[in-house]
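Only a single protein chain was left out; the remaining protein chains are all shown in position.
Chain naming follows the written order as A and B, and within any one chain the residues start at number 1.
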Amino acid sequence: MSARDEGTRTAGDGAVPVLSAEGLTVRFGEKTALSDVSIEIPRGSTVSIIGPAGSGKTTLLRSFNRMNEVIPGSSQAGTIRFAGGDLHSAAMDPAEVRRRIGMVFEDAALFPGSVFDNLAFGLQARGEEGDLHGIAEVALQAVGLWSEDAEILEARASDLSAEERRRMCIARTLALEPDVLLVDEPTSTLDPAAAARVESLIHALRDDYTIVFATCDHTQAGRLSDLTAYLDSGRLLEYGPTQTLFTNPRNPRTEFYLTGRLQ
Amino acid sequence: MSAPARSRENHRVRRWLRALGGVAAGITLAALGMLAVVLLLNAGRSPDAGISASSGLVSALAGTLWLALLTAVIAVPVGVGAAVYLEEYAPRTRAWRFLASVLTNLAGVPPVVYGIAGLALFVRGMGLGPSILAGGLTLAVLTVPRVVASSRRALASVPESLRWNALGLGATRWQVVRDQVLRAAAPDIVRGCSAALLRAVGAAAPLLIIGAAGFTTFAPASPGDPLTALPTQTFAWTARPQAGFPALAAGASVTLLFVMALIGLVLWDLRRRHGEARR
Partner (left out) sequence: MTAFRSSAGAPPTDPRERLMGGLLLGCTALAAAAAAAVIGALGLETVRFFADVPLSQFLADLAWTPSAEEPGFGILPLLAGTAQIAGGATVMALPVALVLAVFLEFYAGKRTASVMNAAVAALGSVPAVVYGYFALNFVTPALKGVWPGLEAFNGISACLVVGLMILPTIVVLSREALGAVPRSILRQAVALGATRERAVLRLALPAAWLGVLGSVVLAMTRAVGETMIVTLAAGNPTGVSWNPLEGVRTLTSFLAQASMGDLAPGSIEYGACFAVAAVLLLLTFGMHALGRALVSRGHPDGPGGSRS
């Protein structure tokens, strides 16, 4: 059928995919969250996933770093390839996968303790014995949380504002120097001004990372992404350059969603 | 009913609720106060310190400390470990859920039943006789389900997103459990363990059933020595109507409460420090 073929074809133009899914179906118990999704994420691109609530955006993101399998009752069919290898092959350690394909969750729980504790956790889990403070400093600089006096490292994570928490959670993932950054709803629950600032942070990170993010704000997808995928009821209905998808959607349902019309 | 009438009505309801609450609080405080006064007054009438010592208070105290140690050393690691496995590792199959629910609900089974099992298993079955060790094992077996039940509750109240976020940063299962989940649940786990441990320290019935001695003149120096403890000593003296014994029993009660308060204080301090480290 067309949607998938179109999607793959469009995305495949000229770029090497760093991540790709082929015929991906994910079920939680009896419920099918994703069905037969095929998508390629070109290296260096910024891809947004849009679609109504419950359409499978988060599930697709979580598939990319093997986070669905920790949910009891989940099952999966199809393949995901990362840098050419099968993401689920025996040679792939799930922990290693999650370090190389970092994810910032929408429900970004703070770890107990200081900001430094939060940043150090992933590094220590990896067995990092180098300069944890140095790495933390670089990561905090990248998200604009660093101050010269390094005071932020000792601050309690729970004392941070909502925006600072979001930035810290992004820094927590960046500290691991992932190849791909998955972000689920980058600006949800933030006030408009803070949302705009976090959005511009994501924009700045586009130059250095392959980013895949899910958002229910499709104007944000339009502002940030090179490619946009439209998911509906677990199916990938359309995938292509953001510009094209927004101005000239091929699937009528995409158009309905983007224009907010009732069906 | 007109608006002012209803407002008067509600005002009356509020006054009644407050008054009732005050009465309930008064009853509770009065009961606690009477308990304290009765114990202290009677303990104050103890014949003299020499008699209480020679009649077994010191050996009972030593026995209770031994039992507390044995119970804590066995029941806390086993119970917390089992709770962690059941909550964080075990697959959610019917068999594992059944085991979890059996272990949890055994927490409601009274100590006296464990005493009977302990008699059959440790005193007779393993041939330990009515020793400190048999008593400690019995108390440990009755404490494990309580620790499992409270620790499971503590672990279950840790938000799922904490585990996801930690896993998402490439941590392994054990790293997530040790560094995040256990740390977050630590205050509640310690609270549950101390409650369970204090209940065990104060338990008389199981020790009576496995055969705690009414009188021991020498303090137990090893787990193989005859079983004696403050709660059973309190019981033995309370059950004797002769003059002087109520005073001795009150003395033993006060000593028991003092030991429990001391243990509780140490555990409270532990919890406080954990709670601070957590935030």
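By our rule, a contact is a pair of C-beta atoms (placed from the backbone, for glycine too) under 8 Å apart; a residue touches a chain by one contact, two chains touch by 3 or more.
The structure displayed is predicted, hence computed values, not measured ones.
Of the candidate positions B:65, B:116, B:219 or B:270, contact with the hidden chain is made by B:116. From the set A:69, A:106, A:128 or A:217, the residue in touch with the chain omitted from the display is A:69, counting the whole complex. Check B:132, B:186 or B:208 against the missing chain and you find that the one touching it is B:208. Against the chain not displayed here, chain B makes contact via residues 7, 10, 13-14, 17-18, 20-25, 27-29, 31-32, 34-35, 38-39, 42, 77-82, 84-92, 97, 99-117, 119-121, 123-125, 130, 141, 144-145, 148-149, 152-153, 156-157, 160, 163, 167, 172-174, 176, 178, 195, 198, 201-205, 208-211, 231-232, 234-235, 238-239, 246, 249-250, 253, 256-257, 260, 264.
To be clear about the criterion, only the chains that are shown with their structure count from here on.
On the side of chain B, the complex with chain A involves touching residues 91-92, 159, 161-172, 175, 179-180, 183-184, 277-279. Per the touch definition, chain A reaches chain B in the complex via residues 65, 67, 70, 72-73, 95-99, 102-103, 105, 107-109, 111-113, 121-122, 124-126, 156, 158, 169, 172-173, 176.
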